[in-house]
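As you look at this complex, bear in mind that one protein chain is not there, while each of the others sits in place.
Naming follows writing order (A, B, C, D, E, F and G), and every chain is counted from residue 1.
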Amino acid sequence: MAKFKLDEVDHQILDMLIENTRTPFTDIAKKLLISAGTVHVRVKKMEDAGIIKGSSLTLDYVKLGYSFIAYVGIFLEKTHQTKFVLERLNQIPYITVAHITTGKFNIFCKIRAKDTKHAKEIIFKVDDIDGVSRTETMISLEESINDKRRLMHTIFNDL
Amino acid sequence: MAKFKLDEVDHQILDMLIENTRTPFTDIAKKLLISAGTVHVRVKKMEDAGIIKGSSLTLDYVKLGYSFIAYVGIFLEKTHQTKFVLERLNQIPYITVAHITTGKFNIFCKIRAKDTKHAKEIIFKVDDIDGVSRTETMISLEESINDKRRLMHTIFNDL
Amino acid sequence: MAKFKLDEVDHQILDMLIENTRTPFTDIAKKLLISAGTVHVRVKKMEDAGIIKGSSLTLDYVKLGYSFIAYVGIFLEKTHQTKFVLERLNQIPYITVAHITTGKFNIFCKIRAKDTKHAKEIIFKVDDIDGVSRTETMISLEESINDKRRLMHTIFNDL
Amino acid sequence: MAKFKLDEVDHQILDMLIENTRTPFTDIAKKLLISAGTVHVRVKKMEDAGIIKGSSLTLDYVKLGYSFIAYVGIFLEKTHQTKFVLERLNQIPYITVAHITTGKFNIFCKIRAKDTKHAKEIIFKVDDIDGVSRTETMISLEESINDKRRLMHTIFNDL
Amino acid sequence: MAKFKLDEVDHQILDMLIENTRTPFTDIAKKLLISAGTVHVRVKKMEDAGIIKGSSLTLDYVKLGYSFIAYVGIFLEKTHQTKFVLERLNQIPYITVAHITTGKFNIFCKIRAKDTKHAKEIIFKVDDIDGVSRTETMISLEESINDKRRLMHTIFNDL
Amino acid sequence: MAKFKLDEVDHQILDMLIENTRTPFTDIAKKLLISAGTVHVRVKKMEDAGIIKGSSLTLDYVKLGYSFIAYVGIFLEKTHQTKFVLERLNQIPYITVAHITTGKFNIFCKIRAKDTKHAKEIIFKVDDIDGVSRTETMISLEESINDKRRLMHTIFNDL
Amino acid sequence: MAKFKLDEVDHQILDMLIENTRTPFTDIAKKLLISAGTVHVRVKKMEDAGIIKGSSLTLDYVKLGYSFIAYVGIFLEKTHQTKFVLERLNQIPYITVAHITTGKFNIFCKIRAKDTKHAKEIIFKVDDIDGVSRTETMISLEESINDKRRLMHTIFNDL
Partner (left out) sequence: MAKFKLDEVDHQILDMLIENTRTPFTDIAKKLLISAGTVHVRVKKMEDAGIIKGSSLTLDYVKLGYSFIAYVGIFLEKTHQTKFVLERLNQIPYITVAHITTGKFNIFCKIRAKDTKHAKEIIFKVDDIDGVSRTETMISLEESINDKRRLMHTIFNDL
């Protein structure tokens, strides 16, 4: 589990890409006083090392009609069903996050739905997976923070 | 709360950008048999409407030394402190998500830390915010799903 | 707490009014082979005795834009605040039912709201009442039964 | 889910009927300076649109010998039994309200009974329905608020 | 369920017998200025009416080697097993009290044991009854009040 | 904490008195083939040793109008208030049993009341004692076992 | 369960060995002004009586790569499986302590693991034992006290 060593330049490249993944490499190069080729090589290297796994858009779910967020805690009948249940959960696109957890739940997941009625249908689908014994749902009244950039900047400043 | 209307072309553009935000507009244009200028206009329009809020890298937290994930439920002394506490939470970069929730917690958040010791320090910082009465922590043993692309594809297919 | 004695005729009058409070007394009279005056006297008597406390419309809340139902359990700081808190709750029209209860909650109430955001505002108002220490919310995904007629018919058949 | 549009006149009609469903239409007409026929047409229109679902008496349950109220939370063995269990609950007239809920219970319902012994019999009937795994009961010590008129007036003032 | 009417004399007789069931009837008679025969008749009448169900010694359990008290909450698999399980509990003499209860437990009982080891054996016996799904135990650190005389005096003063 | 040694004769005397505390000593003497004086001496000795603490009537609470039983768990603000709170509880005659307990409650007690309304008043009195932070109530639907004789016979057979 | 009587000399010997089990008996003898033979005899006697069950090293688990500690509460399907499950737990060396407990868990145990991933594997092994219905895990953020010497000194000072 040896950490990949990022140097100061890698850090500055990531710091700029985090804010806007479409920033042209020439702009980055100009700012860091290096060649665009170097930027390209560095990014490629971080992709090959698996540090950069990809890029994605940040969309406004509410504007897309998905304003309902809930966290669902799942109790399994037996833990050896964990892998099987996770595969089934993975087929429900409304489940965006799922964790195996300590504490009272076996699996804990986050769902995004259009409204209460839609959420009910999704939760019922989860409840009907073989091996799921019971679920408990906690509903979000407001998503106040959803931002990993602050964390990333901190990570890069720490390295 | 009227939804912004996306047509078939917007949908196809988003579908491609979701997979790779750096896909050149000319590639998108070629695939959709439209001009690169049209792609540009459409993307700009969706940005102005706030549907596209930005783009970000998907990094491998474990490789960056952050392998510890926990969910922290926060009990407040009084709810009118919610806004104040959220502002304080926002200053802790290790808190990547925070929700106002129904159920037993007032606020529910997700933290990423280096290890158990680091997690303890972060939780202690949360506990020391004025207005926070108590916290309960649930630790992730494995992040099995963290993928919003399946949802986005579903949303675009539904529209 | 002696029960008011209803006879067979009272019972049949109530049984018809329960289904439709606007049923003309002449219709009731015809069906029961008594005079409309007798129906009038009997209803008046049951109103005076406080058995009939009034009549109300059954409206469709969803069509009126109120599709969100939640149950809110309230913990008080001290029970001698119960009466005061109930008076404050009574000033929030979205709270349609409130009980003093055994078990973990001091007061348990039902709210109807427009949506998640509106529910949040109502719950925050409850939380901010002096004497309220904490609340826990359980959200309804579907109101499957809301019907007191079956009970009333049973009561009248039992008498 | 487009809302039916009620105008100021509809609102005023409902406002008067809510207080007393037997208010003669001629009285309403006089107050609103419109014809009784108009009142009739408006009410008919709201009934056809499903906004007015009916009318019912408000009776004093305590005087009728039903002074015991309890809320019963139901845990199902599997959620796909929800519909079946709700049908069985619907055959027990003492259950006046039932919801599918989030949180720890699958179904949450309200019962009215004569006394502790009667409540026990009802709860046992619920427990014996196929698919019901366990129930938890919370007893009301006092029904402090049970009034939907305040909500309705608010709704009509908002529209 | 009409209450048996006790008059002032009955009350005074009970008040004296509660303190010492062996008080000679002649002593009671002397104090109340009535004949011993009257005392006899009154006591007989209260026994026949089932008000006095018997008398028993108050022993010191600690001195008899039984210093361990625990309350055990029982979860049943299905409520229709309640009667059967209560019969089995009745065969365990260390269970001195058992209730059918609301709330999370189906049956709630009190046990007296010699020590921790003995308590474990008793709890294991309860757990092994058919139909018992799980138990939860709460241990008494001190029996601070165990006195029904204060209640009885209050009852007699109220009548 | 050395146990008082009871011999076979003591045991048989207690066994008879448990069933009926008013059994004449002469009857006991006859059955055990000893003198009435010996019975007297033995009983006196057990009273002096504190093994027999007294005798009391077993009354039918339901017939006396007290059909409502509840268990109340008390949370204290601080444990050093335990003694003070127990003294206050001791002044409420409807509390017949109180324990200092392990687990989530600090004090756990049993109350007997006339009905739901009366129970509410008693619980409110408990809640208003200084140092009591909160209470949780569990209501008995049926007192199925309340019998310490089986235990006593077992104890005497064990000795 | 009669206690073995330790005298002042035994006490002083134990007091020294607790601090360092390898302290030469001649050193102990010199300090206590007795012969080394006496020390030997006394230690032998305490070993034979089972008071001294052995000696062991106190190692630094963190330095050995085991920095993760968790407490796992186990719910059994039926208590008669307790013995069987404990035998299986005994085959998992990472479980250093296990108790049969009162309260909500049937068995409560302590595990030491290398990290989160390792802990997950151990917990899964526990969950897969026949008879184990569910587990709940509480993770240690810091082992602040782990010291039985203070207790031992107190015990010896009390004797």
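Here, contacts are C-beta pairs under 8 Å (C-beta built on N, C-alpha and C of every residue); 3 or more make two chains touch, one makes a residue touch a chain.
All values reported here derive from a predicted model rather than from experimental measurement.
Enquirer: Which of E:22, E:45, E:88 or E:120 sits in contact with the chain that's absent?
Expert: Of these options, the touching residue for the absent chain is E:120.
Enquirer: In the whole complex, what residues of subunit B lie against the chain that is missing from view?
Expert: 70, 120, 123-124, 127-128, 134-139
Enquirer: Contacts of subunit E with the missing chain: which residues?
Expert: 67-68, 116-117, 119-120, 123, 137, 139, 141-142
Enquirer: I need the residue numbers on subunit G that touch the omitted chain, in ascending order.
Expert: Here the touching residues of subunit G are 1, 3-4, 14, 17-22, 49-60, 62-66, 69, 71, 86, 89-90, 93-103, 105, 107-109, 112, 138-155.
Simple rule for what comes next: only the chains that are shown with their structure count from here on.
Enquirer: Please determine the option from B-C, A-B or C-D whose contacts repeat those of E-G, over half of the contact pairs being identical by residue number.
Expert: B-C
Enquirer: Based only on mean CA positions, could you tell me how far subunit A sits from subunit D in angstrom?
Expert: Here the centre of subunit D sits 42 Å away from the centre of subunit A.
Enquirer: Go ahead and note the Å separation of the Cα centroids belonging to subunit E and subunit F.
Expert: A distance of 7 Å separates the two centres.
Enquirer: Return the distance between the CA-based centres of subunit F and subunit G, expressed in whole Å.
Expert: Here the centre of subunit G sits 40 Å away from the centre of subunit F.
Enquirer: For subunit A, which residues are shared contacts with two or more other chains?
Expert: 67, 100, 102-103, 120, 123, 137-142 - these are the residues of subunit A that touch more than one other chain.
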